[in-house]
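Removed from the display is one protein chain of the complex; every other protein chain stays in position.
Labels A, B, C and D are assigned to the chains in the order they are written; within every chain, residues are numbered from 1.
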Amino acid sequence: MLSLLVLTPLLGAAVVSLVPARRRELFLPLGMALSVAPLGVAGAMFFSFEKGRASFQMVEKMIWWEPWGVSWHLGVDGISLGLVVLTTLLFPLSLAVSDSITDRRKAFVIAMLFLETGLIGSFLALDLLLFFVFFEVILVPMYLIIGIWGGGRRVYAAVKFFIYTAVGSALLLAAIIALAVMHSSRTPEGALSFDYLALLNLDISSTAQMWLFGAFALAFAIKVPLFPFHTWLPDAHVEAPTAGSVLLAGVLLKLGTYGLLRFNLALFPEATVSLVPVLAVLAVVGIIYGAVVAIAQPDLKKLVAYSSVSHLGFVVLGIFALTSAGLQGAVIQNVNHGLTTGALFLLVGMLYDRRHTKKIDDFGGLAARVPQMAGFFLFMAFASIGLPGLNGFVGEFLVLVGSFPSLPAPTVVAAFGVVLAAIYMLWAYQRVFTGPLTNPANRNVADLSFKETAVLAPLAALVLLLGLYPAILLERTAPSVEAILDRIEQSTDYQAPSPGRLADVFVSTSQDGDQ
Amino acid sequence: MNPDVVGDIAWAGLAPELILVAGAVSLLLLDVQRKPGVGVLWGSALGIMVVALALGIWQWVVAEPSGELVFGGMLLLDPAAAFARLVVLVVSILAVSAGRGLFAHLGTRAAEGLALVLLASAGFVLMAASQNLVMMFLGLEMGSISLYILAGITGDGVRSDEAALKYLLLGAVASAVFIYGAALVFAGTGSLSLVAIGAFLGGYLLLSPAVVLIGIGLITVGLCFKVAAAPFHVWAPDVYQGAPAGIVGYMAAVAKVGGFAALARVLLIGFESFRADWAPVVAAIAALSMLLGAVMAIISADIRRLLAYSGVAHAGYILTGLASGSSGLSSVWFYLAVYAVQLVAAFSVISVLGGPASSGSDLAEYRGLYRRSPMLAVALSVSLLGMAGIPLTTGFVAKLGVFLQAWQQGLEWLVVVAVLASAVAIYLYLRVIVTIYMQSPVTDDPVAYDRPTSWSLGLATAFTLILGVFPQPLLSLVESAGQL
Amino acid sequence: MIELPAEALWLVIALPLGGAVLLHFAGRLLGEPRAGYLAVAASLAAFGVAAVAAVPFFTGEGHPAQSLLWEWMPAVGASFEIVWDPLSALMTLVVTGVGSLIHIYSVGYMHGDPRFARFFTYLNLFTASMLILVLAGNYAMLFVGWELVGLCSYLLISFWFTRPSAASAGKKAFVVNRIGDFGFLIALMVIFSTFGTLSYAGIFGRAAEELSGWAPTVIGLMLATGAIGKSAQIPLYVWLPDAMEGPTPVSALIHAATMVTAGVYVIARSAPIFEVAPVASGVVAAVGALTALWAATIAMGQSDIKRVLAYSTISQLGYMFLAVGATAYVAGVFHLMTHAFFKALLFLGAGSVIHAMGGRQDMENMGGLRKVMPVTFATMVVGVVAIAGFPPLAGFWSKDEILSVVFNRGGWFTVLWLVGLVTALMTAFYMFRQLVMVFLGKPRWPEGVTPHESPRSMTIPLVLLAVFSVVAGLINTPFRLGLEHFLEPSFEGVKLGHPPDGVGLVLILAGLSVAAGAVGAAMAFFVYHRPPETWRRFQAGFGRMWGWWENAYRTDDLGQAMLVAPGRRLAERTAFGLDAGVVDGAVNGVGWLVQAAGRRIRPVQSGLIRQYGLWLGLGLVALLIWIVVRGGA
Amino acid sequence: MLEVTPGWYMTLAAALFLLGMTGVLIRRNALVMFMCVELMLNAVNLTFVAAGRAAGVLDGQVSVFFVLVVAAAEVVVGLAIIVAIFRRRETASVDELAALRG
Partner (left out) sequence: MVELAIFVLMGLSTLAGGVTVVLARNPVRSAMGMLASLVSLAVIYVVNLAHLVAAVQVVVYAGAVLTLFLFVIMFIGVDRAEDTSETIPQHRKLVAGLALVVAAGAAVLVWRGRFSWTPTAPESVPIPNGTVQALGGELFTTWVLGTEVTAVLLTIAAVGAIALAFHRRSGKASAEK
């Protein structure tokens, strides 16, 4: 089933490549139709997913590169489940809004479908090398999407994106190799192996863990992106076409957080525990920094991009809080951010298609003209601000409340990001949609077409659903998250603070105060 | 060993090369007798090579090269040699089938050109197969001199002359260095046969190995020059840029194959016991090559220089595999094979675009190539991505193999340098891809190329992609080629 | 008599929520006025259900009940659960009751507005949110309501979003509230990490024994921060006056009767925690008292009819804070209720006046409206007298109870009591000032304005509210503590602050506050029943002080100068200086370095054969030296 | 009375090789450069001969033949190129052939 899921988009690409390039009008519908197929498969997977099971499900394994013990090894668990579904969901939507792509549509659709395969694959891969292959191969289609169909400084942005990520993954590759070699030296038969499950049983010296953790973390930190490795993101977002931005923010960035959770925590528990402070601080800095920078952005798309930096900071914080709640929050926030920010980018794109500008100052008072669009925008804005009842809150709340016991100070600082989020989002909304309609260019902006509404509605529905009844996801993710936490607790002397014991913190501080 | 009668020499073991040489000579004669059209010559040359390849495969499959010494111990026909032969022949076939334009351009000297290609291939195979230093030298010269001539053969252009002279002069010096090293080793060990040398050095403990050490050093340098490893690469960019486009890919590829095969033999068979002495040197050269190649390639505006420098970097990667000893050999073979193919493909595109006899190809000419000829654009970018080592291309598998070996042999630092260098290197391949896809073309007129070219390009591209996903066949091939 | 199980209480929330959803999608189809009627119906229905469910508490045999709707975030013990006890019942009744009246009123007030239906959508949504807030049995769910009312207030304040002032006022309200929520969030974090749950049931029982060290204080202060934001106390009150940009019914419902009292409600709800956090309580009380005085002074200087009421609301909320801070939770809630009535009444009255004056809010240009709009006048009088705290109207009982309790606490609370007393005087002054300026004296209407009594739909709610403002106080008099008994179940195990025993002292205190009120009223009447010159002279008497009051101590300018402007500058510096310059500069710098290195090496490729030879030679020699020396020869 | 060991010859050869190398580096006349290369090869030959004598095998002397042939071949091709270049631009100075650089 999973192989099918991974390969359907690829087959789709093959189908598309057979269509003669001059039938331009065909490609987008065809691409959408083809990308709905994986969505169906993913849906089937989601519902056939067995709740309450921590281990991987629907596992498939085949030898791939025999001499090096590389295998085609796929499996899904609570951590990857949501992301896979999100991926498959976002693709048809972003293809649906790509009418503005007029040039080389065929290539575009093919690139998109390749991208989908890569993304799904990297979420499902249980073989480190397989993961790396997908992780790296994603760069190519994304690079083309930004570089060919992007905006003014697209080439600069595309190259920056590619190189920056490649530098990160270079060391990742070295680290993966090191793991495989370690496996061969530690196992009696001395075979190389990149198998995730096999590598989990490797006992790695704490110094080695530090190095490897560093390499993995760097690669993923760049992808997330974690302050200060984030500067490729705004450029990439601003230049990328709408579909590109949606997928970039919606899915690609998740590779980083997913990797941190799946590999860094599971493979290098000791290093994780001892490096928590570093990453927590980086995450918090990112939250505040991203928000502050977002406030000043004159470009709507850049603003949303920086908001991603801020939001993903929450995810990272939740991951390294190393508490059940924090981890669950991180996992669900991954999905949430994909939905809301994806939708926001869709909206920005729709605005851009109408006005061919993203400068906030060029707008103003649009709500009178386009109430529906304004409504959706406000809805999504509040979702990403973290309004209770909408999904954004669930993630943030879990992260914050979950992180506090283990990382009180950083969490408090992070919580302030919630205030800043309100500032930049609402201020942007105010400047774009409210006030008098001054700029004549905005006079005849059309409201959402039926198709656009149809694209946004499902996202909005999910935002609401996950906000009110997150259990649909949580009950599937929780076991896997717990498993990782247990793993850390068993292999280190770390004990996740069980809530109810924190009062001690205060008591002790008070006593310190006395002395 | 040492047969007294010429009769009982195992000619069969050398069948492909004999075919090549005989073919070359007959081509020349044919040309002298009645001037046939270029097409005939080109076709028959291709045929000869195909036959040779067939024989080579037969050698591989049926005769199963068991590594026996033949020709009075001059040659060691082991899997490695046989594999090198296959690579050289495949490369030659790809290059020649894509290079028809060049020979057409040569006009009356087509026969000479083709003959030289055949002879060069034969020479480098001999070089790869020989286990006697002087024999190796002969093979080397047989190949190199042919290449010198090919570099200058069009002769319509100062640059090709310059390229030829540079290549020849520096090459002659390098050869002298190499053979001097051989002489010193001979002085130090009293033998020229690598097997014997290896046995000797393994057996004796030399109290003052200075002579041998210097010999090793000189031989290494001589061969590093041939494979264009830093700092002995300086000639490569100029020659690649000046030589006729139609032949550069071939030149670069076969020279690298022969050179590395020889290097592997010398270091791993002859001087294995001196590993501790040469390994660090090789590693250093590797690191320098990777870094220097990447950095220099980034700033070069001519795509050929760019590829030349990237070739320097690739020499570094291959040396990384070599530095990790005999266990790394199979990865070296894999790397050589896939890189040679990518190189030839890339240069075939270049020669189609710039004209087969052109010297120098400004990157600017590649603007918007995608619009002018998608096929060429895809072929070029695939081979570039392969060189960049992007997953799902053979390049990635090759790099991975090399790195794995190096890491297992405790060359972690080298691997780290290598991955960083490759990350930097990605930028230069992206530069080309950017120009191909993301810039508007200078002219919109489509590029014309003949069917064989497209076949060869298609083959190379398929090779790079398919083997990049399912490298198993090639992997098992080099697995056996990797045994000494 | 029907028994309504707590399990059915979700209806109370569902009804207005359903109304909102229905209106959102079908509002345009329904059109005016049907959309309004639908909203009113939903609100009334909720009131009905709540009333029925509340009956047992009135009859005294009701017990607090919990009902779990569904698990939300089990990992942090957050779930949707409803708690039904007297306190929430009372709040529900107030919210739905006053809410319904205001709904009705709005049908008239919003007549002819293009976004009529949308308005009622928001109004219903607000009612639902407020009910979520008061019915929540769990801090997480409480926070949901807490934020949703914030959202609605944002939507309603900037309802006329084409006015830049309205738009920014809405944003301001939300952002300032967020600052409070920041504290609230921290409170929740601490609570969770202390108790491992966020459910009242799991917390209050254990608060007394399990809270130790700084925890309770921290929780208390943080909760208080949230409350300060929501209930517009110093220093976070700045958003409320601007909130008057919204339609008047909104001001009445959200920014007077219900939402702003959420803070008080939360503190009352968290009484068990504040029990063990005396410091926090003290802070709350102090803030309350200070705010009461501060806002009252400002109110005296205002000439905008709605701003007066806004500041008076802040000031009254200060009273409530003072009460809950002094652990007089009942008194606080009592005042909350009575205030809901008379302040809603006053706002609606003001609204009817504004309506009559064609949207003008400046009292300087009013006067003499008594004749043209008698109903409004009469009801306004009731409201003013009530808030000024004259017996036997509602305001008297509640305010008086607060003051006496505070006095009874003794210690430094006596100061607070004094402050409260002074505030009472000022309250009376500015309210009567308003009454006089608006209704009495000669008309000072601008050209072309012809005031008229408002339509039925607006006056009927006025009358009803007036009635409540008269009688509501009687449910909890020193002679008969009805409300206290009623609320007892909600404050089990909480030591409530009480008025001093002994009728004598009580009477004296009451007398004092009434006297204060009387003085204030009298001053206002004598000054402002005269021509404007007299006012000017009077105000001049206060010297520069009055100017400060008129401009609300210029806090907005201060905030602009101290926070907003620097903040924006900081953001820009970070974005364009630090981020684009340093962080990104470093990245591009690396790339530049590589290329620079290449350019430095380039000369090596001089193209000169002999030089190439030299390089070869150098490399060769270097290599030889290395290998020979290393080889130990 | 000291006796001439092969080492002496090899030292001589080394000197000759170095001489040739230097010549290649400092002369800019392509012809002379070739002569210098020949010198280097002669040094090689000397080494072969001396070493072969010392080792008591003929391989050294045999090798000389091959080196010699190679040298001849190189010279032929080299001179051909030089002639070609000279025809084009009346010079045998390699310094004037530096169009390809960077």
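Throughout what follows, a contact is a pair of C-beta atoms (placed from the backbone, for glycine too) under 8 Å apart; a residue touches a chain by one contact, two chains touch by 3 or more.
Values in this document were obtained by computation on a predicted structure and should not be read as measured data.
*Asks:* Under the definition given at the start, what are the shown partners of the omitted chain?
*Replies:* Checking the complete complex, the chain left out touches B, C, D.
*Asks:* Looking at the full complex, which residue from B:D78, B:E112 or B:E162 touches the chain that isn't shown here?
*Replies:* Final answer for the missing-chain contact: B:E112.
*Asks:* In the full complex, which of B:P16, B:G56, B:G190 or B:G482 touches the chain missing from this view?
*Replies:* Per the contact definition at the top, the residue touching the missing chain is B:G190.
*Asks:* Which listed residue (B:P65, B:P79 or B:G139) would be found touching the missing chain in the intact complex?
*Replies:* B:G139
*Asks:* For chain C, which residues touch the unseen chain?
*Replies:* Contacting residues on chain C, toward the hidden partner: 606, 608, 610-611, 614, 617-618, 621, 624-625, 628, 633.
*Asks:* Could you please point out the chain D residues that touch the chain left off the display?
*Replies:* Looking at chain D, the ones touching the missing chain are residues 1-12, 14-16, 18-23, 25-29, 31-32, 34-36, 38-39, 42, 45-46, 49-62, 64-66, 68-73, 75-77, 79-84, 86-87, 92-93, 95.
*Asks:* Suppose we count only contacts with the excluded chain; which residues of chain B make the list?
*Replies:* On the side of chain B, residues 1-4, 6, 9, 14, 21, 25, 28, 71-75, 105-109, 112-113, 115-116, 119, 122-123, 126, 134-135, 138-139, 141-142, 145-146, 148-149, 152-156, 164, 187-190, 204, 206-208, 210-212 touch the unshown chain.
Methods note: only the chains that are shown with their structure count from here on.
*Asks:* How many angstrom between the C-alpha centroids of chain D and chain B?
*Replies:* Whole-Å distance between the two chain centres: 26.
*Asks:* Nearest whole angstrom, what separates the Cα centre of chain A from the Cα centre of chain D?
*Replies:* 65
*Asks:* Can you work out the whole-Å distance between the CA centroids of chain A and chain B?
*Replies:* Spacing between the chain centres: roughly 44 Å.
*Asks:* Indicate the residues of chain B shared as contacts by at least two other chains.
*Replies:* Residues 165-166, 169, 173, 237-238, 427 of chain B touch two or more partner chains.
*Asks:* Mark out which residues of chain C touch at least two other chains, giving numbers and ranges.
*Replies:* Within chain C, residues 591, 602, 605, 607, 609, 613 contact more than one other chain.
*Asks:* Flag every residue of chain B that touches chain A in the complex, lowest number first.
*Replies:* Touch residues, chain B against chain A: 385, 390-392, 396-397, 400-401, 403-404, 407-408, 412, 415-416, 419-420, 422-423, 426-427, 430, 434, 437-438, 471-472, 475-476, 479.
*Asks:* Can you list the residues on chain C that touch chain A in the complex?
*Replies:* 70-78, 140, 143-144, 146-148, 151, 154, 158, 161-164, 166-168, 171, 174-175, 178-179, 181-182, 185-186, 188-190, 192-198, 210-215, 218, 567-568, 570-572, 574-576, 579, 583-584, 586-587, 591
*Asks:* Any idea which chain A residues touch chain B in the complex?
*Replies:* Per the stated touch rule, the residues are 65-68, 129, 132-134, 136-137, 139-140, 143-144, 147-148, 154-155, 158-159, 162-163, 166-167, 169-171, 173-174, 177-178, 180-181, 184, 192.
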